[in-house]
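Data first, discussion second: the structure below is written as structure tokens.
One chain of protein is taken out of this complex; the other chains stay put.
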Amino acid sequence: MLDLVWLIPALPLAGFLTLLVLGRRLGEPMAGWLATAAMGGSFLATVAVFLGLLDRPGDDRFFNQVLFEWVPAGNLSVDAGFLVDPLSITMALFITGVATLIHLYSVGYMHGDPNFSKFFLYLNLFAASMLVLVLGDNMLMTFLGWEGVGTCSYLLVSFWFTSEANASAGKKAFVTNRIGDWGFMVAMFLTFATIGSLSYADLISSSMSGEIAAVTATGIALLLLVGAAGKSAQLPLFVWLPDAMAGPTPVSALIHAATMVTAGVYLFVRVNPVVAAAYDWVPDVIAWVGVLTALVAATIAVAQNDIKKVLAYSTISQLGFMFFAIGSGAYVAAIFHVITHAFFKALLFLGSGSVIHGMHDEQDMRRMGGLRRFMPITGATFIVGWLAIAGVPPFSGFWSKDEILLYAWADSKAIWALGSIAALLTAFYMSRQVFMVFFGEPRWNEALPVAAAAPGGNPDAEVEPESEDVAPAEVDEHPEHHVEDPHESPWTMTLPLVVLAGAAIVAGGLNLPFTPDLHFLGHWLEPSLFGNEAHVDATTGTKVFVAGFSVVLALAGVALAALVYLQRRFDSAVIEQRAFAEGWWIDSTFARVVAGPGRQLFDLAAWFDRTIIDGAVNGVASGVRVGGTALRTLQTGYVRTYALAVGLGAVVVGAWFLTRASF
Amino acid sequence: MIAAGLSNLGVLAQIAEFTPLDTPEVQWAALLPLLILAGGGVVLLTVSSLVKAMAAPGVNAAATVLVGLASIIACVPVWQRVQDPERGPFTAVGGVIGIDGFSILATGLIAASVILAALLLDDYLRREDIDGVEMYALLLLSASGGVIMASANDLIVMFLGLEALSIAIYVMAAMHRRRIESQEAGFKYFIVGAFSSAFFLYGIAMVYGATGSTNLVEIATFLANNLLLRNGVLMLGMALLLVGFGFKVSAVPFQGWTPDVYQGAPTPVTAFMASAVKVAAFAGLIRVFYLALGTYSLDWKPAIYALAVLSMIIGATFAVVQTDVKRMMAYSSISHAGFVLVAVQAGTEKGVTAAIFYLTSYVFMVAGSFGVISLVGRRGDAAHSLDDYRGLSRSRPGLALAFTVFLLAQAGVPLTSGFVAKFNVIAAAVDARSFWLALIAMLASVIAAVLYLKIIVAMYLTGDDAEADDSVAGPKVSIPLPAAAAIGIAIVATLAIGVLPGYLFEVAGDAVPVLIALP
Partner (left out) sequence: MLLTNFLMLSSILFCIGVYGVLARRNAVMVLMSIELILNAVNINLVAFGTIHGSISGHVFALFIIAVAAAEVGVGLAMVLLIYRNRSSIDLDDVDLLKG
């Protein structure tokens, strides 16, 4: 059954080709169903391969399928081939599964779009590229997928853009990703120059046999870190991801939450022997990059008002968790978190898409509230996603995050502490989002028109950190608009939500910490990790303490948010004046702490993101432009200038050769 | 008188007896691809001036395509003979023309460029009211010059090939009489071209002075067997030769003419210049430096290194700030020349293979790109600004898709020929331990990617709302069948090489040039 592996990427690719030829003729909704069917087929093929792999004994779970010799390079060559092992098939399983659901969801979400079939065309191409990325048996195949997903991401982010000015988000993604790609490319050539091969099997075996010197392994690992930081939106290359939210929501869910952005994590788990062969400080670098990303992104998320922007920064933050898991040697936990995150973040994104859909394209959370009643399915599933990401047991996010924090504890207390703060903030901003969007129900019925009519007098506006992304004028327009009830989305959209919510609840069962027998994922991935997984010799007491502490953090975050965003609304509308003022007091205190100096900090982080990091990215681009423009004056159009350049060039070249001459 | 005449005859007979003319043996069969091209040009010119029917539309172009095809077909038996291990490469005319895999592949590529250019020219000439047959005749003659240059085994012959190639191109560039830019392009190309071929000649004279021969084999043997105590003359000669080649391949700082000429010349001619001329020039460069001057590679490698770096970076940087697509492509061709120089700089068999591979891929992607530009330029050959491409995906989705493929290939995106070509080049540089150069090459490809993206964005985005009505429709471009065929051929080649590069890699490996002495 392992021979079927080629089918996994081939099916979405076939879907892509079919849509390329017949897309317009098929139209809506046939094109969408076709694409979904291709993805579903791919999922079934993955399951078949998975079962085939399960059949084999634990140490024989490697299968290499070579399709053809792709790039011949002298006496060595690079094959187009697939590597089936527990790691790649785990990735493929959840990628195809989540992608199928998101395809299905898109059938409803993209309803009525003039470019309906084109959307699915890109989506299928993306899925095919992503599967090539994880299934490829060498770095070049991975790079092919890597470039493919990047291109599709770019196309899909720009999907709704019609003017060039608006496409700058896509451009920024392109530029930062090219920086990352450059790191990957250089790493690839360094590997090639060192061991003369690009296949993972060779890379892994020569890392383990010590054939690759520590300094080379360090170089490869750091360059891959640059590549991974670009693709997985780590500091300082994360700027593109929030902007990428301009694309349709299913795209955000599939590409910018569940699959593509985890490619960097996958890559590091794949080449874990290289990291092991590198100098000792390399994992620390990875861990620090990860934990700082987690922290910075979490603080920024607190200051966002756009429902998707919160999720975008949250994704960056969660990716940071995965990176410091890798840095701490917790490869299983990293993959575990990739999987659980794929479920709950896809769920949250799709839920937010459903909200946006139901609210007639409103994305500002300050204009929502009480949606729980109007969109019961969306609300319920979103709450599941929220509890999962906040780390409330027994939802899946708790188990994976707790495991990461446990390894971090064993690795370095500082990283653990920063990670814990990030976890606290995660619970806080996610609760804030949920309360703002789905709760505050009485205000929805009575106060909202008032609030909308006079937003300046609303306590809301003072406490809320104002995002510069949303102009005040925007808040004011169509005050009556939302009074029309938001509607629940069609079944094609809610069914994926329900399935994902189920997954987000139970996915923790993949790797429960209670007894070693319950480490299903850990045992399953063992052959792919070559004993490089860190061993934590923590006592049960430590484990319980870490777990208990993270539960406390999660609940504290939820509670804080409830105090600020939930209780106040409750007070302000129902309880008498005195308590109302009391509620205000809490608010303003909190505003002074969190939204005062704290908020300044968040704003500073947001400013830093906008000015310094964006500036650096744009700076590279504009540096090229300025340099080019300045040099352009050399191209005078006078033929004598060109002749002069030839003459001067001849003098310089001649001078060089004469220095080599002997007389 | 009669007696005197008779005695004169007797003297002549005596001279003939004592010094018999030593006519070299000519391998006509091996020269067939070249003869077809050159003869085809002459015959075409003659016949069409005599036969009225040749004036019918399409006949000249069809004839040119047939000549090109015949030349490619004639290459096949020669290739087989050369690859036959028992026979191997040989010289055709007394040691001055070398027939090896390299020269045959270059011939094939140049003939392919002729075919593509002729297909593009057919409709173009009618559209622009340019009189027919001269262009095709010049095209074929210029191509034969390129073939001579690529197979020259002697510096004199290489110079003759270079001039035959160049002089015809000068005229072709200036052929568009109603476009003042076209004349300017031809004129500028001529001035700088003549200037730099004078440098080239001076270099040949120096090398001849230092080694006592113009034959590449004899030069190589001389340099291998004699350690020159005073090699200043040779060094100067190498420097000037490099200047000459640097001009032809448009390497920085000898590139000044490239953007102006590429922009001003009729677009199908630009397609030919960017493909065939580059192939011929690089073939000459590789033959002279890799083969004849290989002993001195330690001296010329750093110079080519510098040219490669400058070309890649400056070409890409200049290209990014352009707003004229034709000019962008001109600058990007400078950047591509830098990439081929990276491969040449490696100075290894692997490097030469990579260079051949790159050139082969490049011929198709650049000819295809200029083919699209030629169509979008429309009547007057002037609509080349980025704005003219806005909304092309709406009005001509096929054309936009084709251009996208070419641009992605030039950017080096996987599954296109450009990716494998760049991969091979960088692998060759890494193999030759030129790590910094490899890094810079990757950096340049990152910068250049922005440029290709700019064009793609322009084609797929429809423009601001203000001009939405105008631009949603996109430019109204007509696509004549021959041009579509040319673009189709280029697309197929670009994708085929990208997906299955193994075959071309084998061919390129067989086409590494060798020194061929007279038997």
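Order as written gives the chain letters A and B; numbering starts at 1 within each chain.
One rule holds in what follows: a contact is a pair of C-beta atoms (placed from the backbone, for glycine too) under 8 Å apart; a residue touches a chain by one contact, two chains touch by 3 or more.
Model, not experiment: these values are computed from the prediction.
Undergrad: Determine which one of B:V65, B:A92, B:A185 or B:A400 touches the chain that has been left out.
TA: B:A185
Undergrad: Which of B:G212, B:G380 or B:G398 touches the chain that is not shown?
TA: B:G212
Undergrad: Just one of B:F90, B:Y202 or B:F419 touches the chain that is missing; which is it?
TA: Of the candidates B:F90, B:Y202 or B:F419, B:Y202 is in touch with the missing chain.
Undergrad: In the complete complex, which positions of chain B touch the hidden chain?
TA: So the residues of chain B touching the missing chain come out as 156, 159-160, 163, 167, 170-171, 174, 177, 180-181, 183-188, 190-191, 194-195, 198-199, 201-202, 204-206, 208-209, 212-214, 259-260, 263-264, 322, 327.
Undergrad: So that we can see where the missing chain sits, which residues of chain A does it touch?
TA: For chain A, the residues touching the absent chain are 632, 635-640, 643-644, 647.
Keep in mind that, in the parts below, only the chains that are shown with their structure count from here on.
Undergrad: For chain A and chain B, let me know how many angstrom lie between their CA-based centres, rounded off.
TA: It comes to 46 Å between the two C-alpha centres.
Undergrad: Would you pull the chain B residues touching chain A in the complex into a rising list?
TA: 187-188, 191-192, 195-196, 199, 228-232, 234-236, 238-240, 242-243, 246-247, 253-254, 256-257, 259-260, 298-300, 302-303, 306, 314, 317-321, 350, 353, 413-415, 420, 423-424, 426-427, 430-431, 435, 438-439, 442-443, 446-447, 449-450, 453, 457-458, 460-465, 468, 500-502, 505-506
Undergrad: Touching residues of chain A toward chain B in the complex: what are they?
TA: By the definition above, chain A touches chain B via 68-74, 140, 143-144, 147-148, 151, 158, 161-165, 167, 171, 174-175, 178-179, 181-182, 185-186, 189, 192-193, 621, 624-625, 627-629, 631-632, 635, 637, 639, 641-643, 645-646, 648-650, 652-654, 656-658, 660-663.
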